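With one protein chain held back, the other chains of the complex are shown just where they sit.
== subunit A ==
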């Protein structure tokens, strides 16, 4: 016995029959009758049957049979609107049911009442709803919460007047997570139609409530809560981080909507996190797997996911840069998935994977679907343009790409043109002979394809053996061709002439006469006129410029979303807006003035100048801030700064945000000071002072005057702000030893780059030029990363300041002492040699922080005889101050302990060649000295580590 029997009655008298059944005494009969009515309702037909029976059905409502009750409720929801007067009949039953002892019935009644969209009923709804919102049973409360949204939809004024919104807001703090979730959902829906009303007024307390509820409510509730969280603006990066930490577990949820909403929250709040935070990198890594997993879901989910990934990839390409392969198209993917995957493949294409991508795209070009093939061909072009630099690495691929271009040009008209342009970016067969092209393959199809083909022939004429024949064959039909083809042909033949002048002179004359004869559009005549003029007047000159520019370069960036829109769309990840890549204002019906959302600004003034996605790859915190705040601003910052008690244990991952930002600023400022010779610091009166310090009379500047001012001013906050220690410049090569060239310098390490800061002074009477520098092999393989760039010759008595970046990939030879560096400097006069000692801490790398466990294990592991002890005298700093100073030079405090009044700091650092050094620093309050124990597998570095410590601490 199935329900399909309910559909079968269509004879006359049916209504009469049903009426009788509905009024029957037997419950079973009644129920069957209502089912019949409902059945006809479900297929949307026979509305009249349903309506005629209205009073009879409503009469069945007063029953204790729950199924019958539910069925009648179902019926009411559908038809009440068309019979408002009749619907009033049901009100009493509803009100009564709202008092029922069974919570299921109470909830059902309030829920159904909300669905009856009749104004008159809503008046009666208020009282029961108010009760239900405060019901003892959470099931009723959560149903009532949704009911407020329903009522608001029908009569917004009533809801506001009755104060339901406030009650709803109170429910956000409800003890039951499901109630919280529904309240949030209801408020969000109401807020959407009233963007100005400050309904979801989020503060740290309510956020905390939401985060707690997030863990416990249903998957759908999680979506509502996450979407709501995304609208919150954390007050600083700490709060942002703590929210991120609590949201991250949602990335492992089985429901893809939960995952995407969590991604939205993370993408948004990440914006506030500083890039050099360890957590930032961790978060980036955590985002990739869930996004990849979304692609193994059903195709419809994949589609939405891909549209969003498209945005994410544009905003933060680093997240998915290693996941290219998951975007490879499968033969039986639906077309809408294929097209999206292709788009993302292009976005992810880079030098590293271009070969793979091109091979894959070529594969697609043989598929059946025309749209897809067209897009694949376009993609080849775009990739080639995008990764122009990679061309030489992929010669092999190029050859096949060239071959497929040829095929494709015939296949797919306009898109072939793009492929042609693509080949322009990644010169087709730069090294590979294209051989002979088959004329028949060139001769077909649309003019655009022909134009592109001709362009290719012209561009690579020297590698196409029969280029002249091919072009000549086109000349026969020259007058029938479109202007585009004619122009292209003209250009190609001129190019060919330039490459093979002897064989093609006739051809050129032919085309020029053809072109000038023709009373065609201006550009053609003009162009041919220009070419004939060029050829006549400059026979020996290769007129490459005008010829090659005939095919304008296009940029692959054309499809990129404009950055401000992208930022806005990132706030709408997971919504329809993200599917359409348009802000909601552009398309959502009835949205009464959507509030524009924007990404939160990154905290810290100095960082604002840094574009968030400028870092192409590599470790995120690799860039120094681009703009250095002026001194006034900086001091202002310093004064405003709440430098409260030092963060408990700097070994915790993050520094407090403001100090971190300031750290950046100071670092930048320090560099600037150093470069400007410190004079900006000592004020107007002190200008020029710095130069005199470095005059030949005082070969080794003492940290007096200018430098003293430097360190004291810089030290305003330096007690707790770590910054790389930079020793003052010393004279390495005195003028008398080097025929008048004086070199003084120092070493520094700024955010991952080692540099040698040099000051070259010409003390001779002649101009110096042609400078170059070379290092001898040394213990850590230090070598100049760039040539010595001195552009103008150095006039007598002139000084030039240079910062030479260094790397550690040079050849290695152990030196004595270990940190000895032998340098040769050449100029137009002679070659000079000198040697200098570099402080070891320029070799301490940024990721030198060891895990606690690791540290313990390693400490035990290293034999005791490798331990060396030193004493650092006269250093009256507190443990925290020391720790932060050291951290500035990449000596990281792993743990801190207090033993019998002594502060013990356990620290780790790593050298550029991967040697780990562990240290224990003992600080006795009251005593000015520090005890340092260093343990390392290579004990010979220990004394230099000690020197480094001393330099840094006393800096």
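Convention: a contact is a pair of C-beta atoms (placed from the backbone, for glycine too) under 8 Å apart; a residue touches a chain by one contact, two chains touch by 3 or more; residues count from 1.
Simple rule for what comes next: contacts and distances are computed from a predicted model.
The UniProt record for the undisplayed chain lists the protein name "AP-3 complex subunit mu-2", from the options "Small RNA 2'-O-methyltransferase", "Myotubularin-related protein 9", "AP-3 complex subunit mu-2" or "Radial spoke head component 4A". Contact with the omitted chain, checked across A:153, A:472, A:867 or A:920, is made by A:153. Residue A:325 is the one among A:120, A:134 or A:325 that touches the chain not shown.
Among the residues A:298, A:480, A:562 or A:816, only A:298 touches the chain that is left out of the figure.
Contact with the chain that does not appear here is found for just one residue of A:24, A:83, A:167 or A:218, A:218.
Between the chain not shown and the residues A:117, A:131, A:169 or A:826, the one that touches is A:117. Against the chain not displayed here, subunit A makes contact via residues 1-4, 6-7, 27-28, 31, 35, 38-39, 42-44, 65-68, 70-71, 74, 78, 81, 102-104, 111, 114-115, 117, 137-139, 143, 146-147, 149-150, 153, 176, 178, 182, 185-186, 189, 192-193, 216, 218-220, 223, 227, 249, 252-257, 259-261, 289-290, 292-293, 296, 298-301, 303-305, 322-323, 325-326, 328, 330-332, 334-336, 360, 363, 366-368, 407, 411, 574-577, 579-580, 584, 587-591.
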